[in-house]
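Only one protein chain is missing from this complex, and each of the others stays in its spot.
Chain nomenclature is as follows: A and B, assigned in order of appearance, with residue numbering initiated at 1 for each chain independently.
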Amino acid sequence: MDLLPFLLTQCLNALSQAALLFFLGVGLTLIFGIMRIVNFAHGTFYMLGAFIGYSSARVTGSFWAGLVIGPLIAGAIGAAFEMGLLRRLYRRDASAFLMVTFGLTLVLGEIIRLIWGVDALQLEVPEVFSGIVFLFDEPFPTYRLFLAGAGVVVAVGIWQFLERTRLGLLIRATSQNAEMVHALGVDVNLVRTAIFGIGCGLAALGGVLAAPLVTASLGMAGNAIIDAFVIVIIGGMGSFLGSLLAAVLVAFVQVFGTYYFPDFALAAMYMLMLLVLVIRPGGLLGKEA
Amino acid sequence: MRAVVCAAIVLAIAPFGLPLFAMTLLTEALILGLLAMSLDLMVGYTRLISFGHAAAYGLGAYTSGYLLLHTSLPLPFAVLAASALAGAVAIGVAWVCTLATGISFSMLTLAFAQLLYAVAFKWTSVTGASDGLAGIPRRAGPFGITMFQTKDGYYYLVLFCLLGAYAFCRSLVRSPFGAVLRGIRENEAKTLSLGYNTRLYKIAVVAVSFALGGLAGALYSPFAGFANTDLLFWLFSGQVLIMVIVGGQGTLHGPILGAAFFMLLEHVLSLYTESWALFFGLIFIGFVMFAPEGIWGLLTRRVRA
Partner (left out) sequence: MALLELDGLTKRYGGLTAVNGVTMRVEAGEVRAVIGPNGAGKTSLFHLITGVVPASAGDVRFEGRSLTRLSSYQRCQAGLSRTFQLTSLFPEMTARENCRLSAQARLARRWQPYGGQAVFGEASTRGDEALERLGLTAVAGRPAGLLSHGDQRLLEVAMALAQRPRVLLLDEPTQGLSVEETLTAVETLAGLFAGGRLTVLLVEHDMEVVFRLAQKITVMHRGSVIADDVPSVVKEDAAVQAAYLGGYA
């Protein structure tokens, strides 16, 4: 195999992986940046998305229905959780959020096990993207190309949402000074509920998209939450661009690490994180240490 | 203090009144109590929320298991060596983790525990990978002491370690060192500006916490006869944190109660339902929402009222 085609396909591979990691990380970082909450249940929402996506696709016969329904339901559950519980904790210190969301992880994980059982479930790749294409005579799955494209579309979408829309403006304003926004007559609680729901929905979106590659299984949450934390730490907590940058970096380290040092791939990710933290304790684009 | 002495006496005579299966549960509860208490030094006294305390436990469990399987070291020495190793590793871990503060610190501890988990999976020659270490013996000695080979004898070893660690921690948190920890808990920036090298204090408390958590793990593997990657799993780290919070952080004996409560609840719930984790999560959420002071806090509030 020639070096150039190999590098190209591996890079594309890494970009599709980066898209999944970005969906996972950006929700967590948005929630943290705006609400100062570390959502430990983030990986569980990712897993929840995969399972709901699987069932919706089974019922409707369409992957695309699952892609819409999964994030919607997961986002609604997230929003309800914020309204019901988290809202009562805003006067407490940050660790209270960490622990309540950990409790939610246990509860949701168990509910998922009760509904879907312990077996891994295979969500079929949509027909359009089930084939392979040849890039420089190297076979490459079209679904992974689609993932990379979806990552770009969602990243641009979120960016435009934050920059251009009224809700986006409110979100940025709330992260700067919640009291002032409140004084201007905006229901800050509603903004927080919305952002928590959106963050959880984004994680679920990642979950549905990942399901055809890794199957929907109970092990998803644990891996996902670690990956999400690593991305948020590397990128800098609360930084949208940082999470994008970190997702790409981590994906490249994972993909090339798995190829060259299969035994140390996981360690490589942590080494990258330690390196970043030693140089910039607040993360690449983070403001605080 | 009187309550502690009474509890110690009750625990000391427990083997004479309890059936064997209850003693097994109690021994495990005391081991977990030691682990939870060690985490309380970080969480309750220094506000260092660790989501990776399973690392200390697993490190201790694997080390003592390996030493008992592959060397002729007597059991107490293997346990002590494992505890010392956990403490030594913690110095490096804490040096890195304390680069960050607050929530980033929590995530770094989690990442380190996961790293260790990954290592345990890959380093087959030492850890046995996914099979773990099995058939770990409770070896006799030194000096011809054989009492640790019996269940009751081992129970007394665990009780001795727990009481010793409790006395040590109690003295630590009431000492000048402990006063500085309390300062870090309430206002770290001010503590630093008073001229305390707060990072060094944090590294020291993590090392002590890991050494005691490692001691708990080191006692567990000869007790259970095995050590596997479950001991290093991130969910287990979360469970230990639950024990600390539910029991009552910042009290030392609260987390021991929390661990016992956890064991009992898991045992009772699992008799009736497979989904004990569901109820567990709900109970935990309830404690964080409505009783952040934990079981011990609820008890003492009743007494004071």
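Keep this in mind: a contact is a pair of C-beta atoms (placed from the backbone, for glycine too) under 8 Å apart; a residue touches a chain by one contact, two chains touch by 3 or more.
Note that this is a predicted model, so its numbers are computed, not measured.
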- Note on the structure: The chain left out of view makes contact with B
- Which is it among B:30, B:180 or B:216 that touches the chain not included here? B:180
- For the full complex, which residue in B:66, B:201 or B:262 touches the chain that was left out? B:201
- Go through chain B and note every residue touching the omitted chain. 171-172, 174-180, 182-183, 186-187, 189-198, 201
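FYI, only the chains that are shown with their structure count from here on.
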- Counting only contacts in the complex, chain B reaches chain A at residues 47, 49, 51, 96, 99-104, 106-108, 110-112, 114-115, 118-119, 122, 233-235, 238, 241-242, 245, 275, 277-278, 280-282, 284-285, 288-289, 292
- Message: Going by the contact rule set out above, which residues of chain A touch chain B in the complex?
- Response: 32, 38, 40, 85, 88-89, 92, 94-96, 98-100, 102-107, 109-111, 113-114, 222, 225-226, 229-230, 232-233, 237, 263, 266-267, 270, 273-274, 277-278, 281, 283, 289
